[in-house]
Every structure is written in C-alpha cells, then in structure tokens.
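Here the complex is missing a single protein chain, while all its other protein chains stay put.
Here the chain labels run A, B and C in written order, and each chain numbers its own residues starting at 1.
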Amino acid sequence: MELNRVYLDNAATTPVKPEILDSMLDFYKEGYGNPSSIHSFGREVKSHIDIARENVANLLNASAKEIYFTGGGSEADNWAIKGIALRYMNQDKHIITTEIEHHAVLDTCKYLEKNHGFKVTYLKIKENGIIDIEEFKSAITKDTILTSIMFANNEIGTIQPIKEIGAICRENNIVFHTDAVQAVGNVHIDVKDMNIDMLSLSGHKIYAPKGVGALYIRNGIRLDNLIHGGGQERKKRAGTENVAGIVALGKACEIANKGLDEHISKLTALRDDLISRIQAVIPHTIVTGDLEKRLPSIASFCFKFIEGEALLLSLDLVGIAGSSGSACTSGSLDPSHVLMALGLTHEVAHGSLRLSLSDFTTKEEIDYVVEKLPPIVERLRNMSPLYED
Amino acid sequence: MELNRVYLDNAATTPVKPEILDSMLDFYKEGYGNPSSIHSFGREVKSHIDIARENVANLLNASAKEIYFTGGGSEADNWAIKGIALRYMNQDKHIITTEIEHHAVLDTCKYLEKNHGFKVTYLKIKENGIIDIEEFKSAITKDTILTSIMFANNEIGTIQPIKEIGAICRENNIVFHTDAVQAVGNVHIDVKDMNIDMLSLSGHKIYAPKGVGALYIRNGIRLDNLIHGGGQERKKRAGTENVAGIVALGKACEIANKGLDEHISKLTALRDDLISRIQAVIPHTIVTGDLEKRLPSIASFCFKFIEGEALLLSLDLVGIAGSSGSACTSGSLDPSHVLMALGLTHEVAHGSLRLSLSDFTTKEEIDYVVEKLPPIVERLRNMSPLYED
Amino acid sequence: MYSQKVMDHFTNPRNVGEIETPDGVGEVGNAKCGDIMKIYLKVEENVITDVKFKTYGCGSAIASSSMATEMIKGKTVEEALNLTNKAVAEALDGLPPVKMHCSVLAEQAIKKALQDYARKNNLDIPGLTDIEIDDDHDHHEEIED
Partner (left out) sequence: MYSQKVMDHFTNPRNVGEIETPDGVGEVGNAKCGDIMKIYLKVEENVITDVKFKTYGCGSAIASSSMATEMIKGKTVEEALNLTNKAVAEALDGLPPVKMHCSVLAEQAIKKALQDYARKNNLDIPGLTDIEIDDDHDHHEEIED
C-alpha cells in the first residue's frame, strides 16, 4: 500500500475542515464591513460573531458573555496570567503552575518573576506525566493569587486532574486558569462542574484557522486587559475582530460539540491500536505519559539510540508527518522541557516521536505507519554508535 | 442613476481584494502545517511568511528582520507602548502622545497612568487637526522615554509632521512610535528617512483581512514582549502564525507598493471632488481637518443642526455606507474625542460624517453621493428644532 | 438593528412640524447630548386634537417621536399622561437596549408639553405636577474603527 501523505501532526495544527472554510469565505467578500459599524454591512457581521460566541460557550458549558475572542491560544494564556498578575501585583505575588506548561504559560510566568517580582512555583510531574495533588496543595500559600495548570499536555497528551484542582482553588480563593488548547474538542469540558475560572483555547487545533482563539473568563473574575483600545469584546479585548476566523472558530466548536463522543471513541481506538502495535514491533520503545489519562489524539514515544530529527526526516520521505521534542529539530541543546520533566535521560528524550491524530485519520494510515516506522527506526539504529544489537 | 451599494467606510475596514483572497486560500487547505514544524508541510509555509515579511518591509523602506507580525493594529499599538513602558518603568516614566490618538494608543496610555504610575502628556491639536511642533518640543522632559504620535488620523484623515517629530525624538534619545494604521498604503512612508523607531499597521485597512497586522521595530530598539511563549517571530511575538492572514498582508503591501502613486493621485482627485461639491451644495457644512495634509482616502464633514446616526441610517437606506463620530451612533454621551479635540461644539460634532474611499471607489459613486446626500441632510434639518431656514 | 416599524417611522415620520398657536409645548434633551425633542399640542375639551414634533437626534429618537405623537392623538390628557416609554418602544416592535432612552425622551417631551398646557390653563391634572423629568443619557462605550 502507498499513501501520499499521512498527516499525523495535528497537535501542531489541524487542516481546516471544508465546511469551516466555507463558513468563513463570505466574510472576506465585499459588503462585509466592520462589525462595530452602524450600517447594514456591519450589522450582519455582528450577528455572526454572536452566533460563534454561543457555539464556543456551548462546548464548554459556559455562557456566551463569558467568551472573549483573541488572536490565538498564546494571547489567551498571556492575557489570563498577566491580566490577573498585573491587576493584583500590589497585593500578593505568588503563582502556581507546572513544569510542563506550554511556553505561552511558562515564559509568561518567567517574565513575571524576572521583571515584576513574582514568585512562581513550578510543580513537578510524576513519571506518568501527571502532577501530584498533594504537592499542589502544599504549594498553596496565603499569597497565591493564581493557579495555571494545563488541561492536557501538547507533547505527551496527559490530562491533569482539572476538577480536583478547580475545587481546591475555589476553596482557597485562588483564580484557576487552564490552558485547554489541546483539550478542547478532544475531551468533555464543563467549566462549571470543574470550577474553572479562565480557560484558553485556539482555533487551529480544532480545524479552524491559525490566529484565532478565545479566553473563557468566568462571570465575576476581574483582570487587566492585555490589549487596550476600542470597545470590542465588551471593552475587554480591543482590536477589530478577525471576523472570518471567529466565525470559523464558532463553526469548529459547533462541529466538535455535536460529534464529541464519536470523535473520542474513534480516535481512542486508533490511538490505542497505533501505540500497542508500535510497542509490539519496535524494541526499546517507551510510551511517554499515562496510557489512560491521555488525549485520544496523541500517541507519543521515545525510541532509544536514535535522534528525533533524523527520524522525522525519514518519515517525511515516506510521506508521514509527525513531530519530535528532540532538541536537534531546532538545533538547540536540550530536548523539550516536557520530556525532561518526565525524568527521561537526555539520550532517550532525544529519540522522541509524537504522532497526533485527527478526524481525518484512517485505519489505513495507522497501518501504513506501522508498516513504515519499524524499518526506519532499525536503519537509524544501525547507524548509531549507541546501539548494539 | 441607481447604484446598489456604495461602500464609503473604508477607513473602518476595506473589502478583501480578490487577488489577496486567492493568495491566502491555499493556506487553509490540507497539507499546510505549522510553520515551526520540520516536515515539508511546515517548511513551505515558512517561506511564504518570509516573502510576506519582505513585502511589508519594502513598503516602509525597512528591512525584513525589523517586521513582526501581530493580530492587528491594536495589538501592535499596545505592544509598542507597553513594551517600552514596562521595560523602562523602573527608570523614567514620561510618555508624550496626542489627544486624537486611536483608543488603542489612548487607552493604553491611560492604563499606564492609572495602574503603573506613568505620566502622560496628551498634546492638543490646532483647529486644522495638527499638533503644534513647539508645544511638542516643550513637552519633552528628561524623563520622556517614548513619544507615540499617529501618522494620520482615522476620523479626519489629517497627517502629522512625522519627519519633524522623528528628528526631534532622535536628537533627544526618545523612542518614537507612530500608529500608521490609516496611513500605510495611502501615503509614502520611509521609516529611515522619517526616523521612526516603531510603526503599527493593520491588514484590514489595506484590503487584507481583519485580525492581522504588524509592528515595525527598528533594529536596536529593545522592548518587552506583549505575548510571551513559543519561538515565533524571532521570539518576540509568540503564537502560531496566522499564516493566511500574513500572506494576505504581504500581498496587500506588495500591491500597495506597486500602485502607490496611482492610488494617491486617483483618490486625491475623487476626495477633492467630493469635498468641494458637497461644500458647494450643502450650506452650514464644515470640512473637518486640514484640506492639504490629509489622507487621500478620507473626506470628513460636520453638517450643522442634524445628528450623525440619523444621517447614516438615511444614507444606508439609499445604499451608501459611511460613518460618524457622533455619540448617538453608540448611544454614548459625547461625540468622538477627535471631534471634541478639534474644538467643535457638541452640537456641531454630533452631525459628523466620514466618507472614506478605496481603490474600488468610482467617479459614479461620488456622483451618486453628491446627488443623494443633500436632500437627506435637508430632510433631517427640516425635522430639527435647531434649524431655522 | 432596528425593527421595520422603527424604520417606517424614521423614513415616514408622522406629525413632523410645528403648531402655530399651540396649547402646550414641551422640549427635552439638549444639543450637547445630541438629542432635542420638541412637542407641540393642541388640546380641545381635554382631548388632544393635534400634535406635532421636531426632533434633533438619532433614528430611534425620530421614530419614537413619530410613534408617540401618533399614540396620543385623539386621546384625553389623562390618557396621554399615562403613555410610558415602554409602550412607545413596544409599539415600535422594540428598540435596541442602548436606544431605549430615546423613547424615554418621547415620554418626557409629552409630559413637559402637558405640564405647559396645565400651567397655561391653570389646571390641576392629577399625577402631573410630581413628574420628575430626568434628562440623563445612558453612558455607553465609544466604538471605533
């Protein structure tokens, strides 16, 4: 069997679904004005933004007025964290997060430490990729104003105990933000039930385009604006709205909401099939992260004795797109902070491979990967001075 | 003559040009990955971003590595101002701007005053809408770290003496930012010649879509990130790139650059025709802002004795889209801060109308407006208790 | 944004104009806020036989004036006095929230005109004297390109 292109890098970015693309195209055409304008061109646009907001809210069990559109997941993360931090910086200055956050959270926390005198606790993870709830509890001080813990990790797909964390934060009067960029559309999320105060999401992980996202802000939570200016987004996020992107994000959430159970069961089956077959045929393989508490969409491995970039390159040559937390993909020194936090040795971490699935992924594609991957790993191992068979 | 829709609200937002739309569509399709990814899907995307960056740079006489893409003009303004302010807040804390800036600048300055202890000087404008250079000079103190003065105003189209301002800032070692969201693509801009250190622009004013913009940062200028995180935009602006939007913005700048002289002469002629004919046929009309130092694209009026929203509504009914700085368009109390800064009375300012032109604007459309507008103004005046003919 | 009714009364406003020798005149709003509404009444035997208005203001202010004047024409003074801004807005099939105060202007202008009528004729109309005219606008954000 030959397949042209097997795209298994959906945790990096998903293709835009045709029906989502269709939904947005109209908004580039003439006659669609600025949603803040009074004339009929503008008015029509406004109502489409409102519908999108409803759809995003529905997916999270939030209400529409708690949804604020942003220019992506990173902006949402920055806004949530800096918005609380800069607002309360003259009072208390302690933040809790984890070692395995996305850099949009991590670098924001480091910035606040370095430039604005905050104290940040970076929780470690256990070897299954999940935080220790007791450690979290004991990290809380009377100065803690904010906890930011990701819903699901982008490299290894592990899901944190969000509901427990939310309950603890609520009890202790700490604002709880979660970066759910990878989780939204892949698992069931209920911000009310889970006591989530703020939640970041991003369009391009759920079949909408890049450059649009949203921050859910629970009614009653007060934070500084990240982007000041015009009256858009009820004066909380200035800037003429990326209308087409917002409409697409709304559509994406609507689709995700309708098909969520099916999406989960389909992808979970494919993912488990992929993981177990790869583990069975390739020796010296480590599956990174918890096997159960993981996104249906992410399979992640480390293959000992080889290096990730060479592996990706070889896969690319047979039409398979994946990704690696190996440092050699970018020419830097250390493998990704997530793999290091797992306690893997550098040597093992360098051989990481993430294959991330989408609604478009088929059984045939999984079969193709299971056929092509083992000889590639074998070939690279045979070139490796670390490998002795 | 009947025209279906005459869109003269291009200063609010332009339609997307068909060739620009075409340039971006590919980037939604399958097979276009994350530009940071290593596989071939991702690599291709990267090179398109690089081309866009070149095109933006060329339009400003900047170099490509001085261009950073953002989620729009407001983000660019916020980044420029907060980026400098928060970086140097432990040193000096004085900022100079004007009374007529866009809210993205104004509200950011107010935020810095209120929450972070900055002092901000808001320069007044003369009755032609332009600042007094001597007043600017005497506003400078030894604590001044930043000047932010818009290139051209969005309501009345007046162009500030940017080159003079730039020279003064350079002499005094003050970082000079200009919000050129309205100016880019409408006038010649040379950041080197004009000594501009930072410049904001936005896609949806130059026939690219909403939700994408850029900040030019002169090589050597250091400022804090607004959005921390991933390594995109050379680690200065995190977030997966809005690839389609960026490609479109690049294309828009390329087109603008090629046709700039023609654009300017065509629009200037149409604008002057519109202004002089309206002034000739409608009594009690004030043209707001300087007649010469103004964008080719903006004609702005105040019609005494009537109110702007009623005027817009009437125009909308005959298919003409314009805008008004009248407060009644939004149900707020005061007319726009720009009109007030001009020294107009409330009563006059409420009757404002902005008609803003684009490359698509035709002589026929101008004729149509000149035909339809006078009886509308007359009808509303006849209903007005303020009007006695 | 606006209902068809609003658009109808905006484009074809009823009762625009002035009455030469009115029995009562009421003006509310001010130019500073961008809205002035002036209502002229003709009253015969406690019945409003004619009513005219002039309005400087937004579309919904004009439509509210038109609708409100229609609603009190031929009515008794007491009936006119009971006209609420809500009733005007409802008759217009609703107004956007930020525009509700335009209907308030209409209610108030009528009351002021009735006050004027009562004063001129030394009448003591129950419930009229203790009306408080509140000229406040709602404050809302300025929206911008």
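Everything that follows uses one rule, which is that contacts are C-beta pairs under 8 Å (C-beta built on N, C-alpha and C of every residue); 3 or more make two chains touch, one makes a residue touch a chain.
In this text, all values refer to a predicted model and were calculated from it rather than measured experimentally.
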Ask   = Which residue among A:55, A:78 or A:154 touches the omitted chain?
value = A:154
Request  = Based on the whole complex, identify which of A:117, A:220 or A:385 touches the chain you can't see.
outcome  = A:385
Ask   = Contacts of chain A with the missing chain: which residues?
value = 11-13, 102-103, 154, 305-310, 313-314, 317, 323, 326-337, 345-347, 350, 382-387
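As a working rule, only the chains that are shown with their structure count from here on.
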Ask   = Per the centroid of Cα atoms for each chain, what is the distance between chain A and chain C, given in Å?
value = 56
Ask   = Using the average of all C-alpha atoms in each chain as its centre, how far is it in Å between chain B and chain C?
value = 40
Inquiry  = Where in chain C do residues touch two or more of the other chains?
reply    = 141-145
Task = Mind pulling the residue numbers of chain B that touch at least two other chains?
result = 12-13, 102-103, 309, 313, 323, 329-330
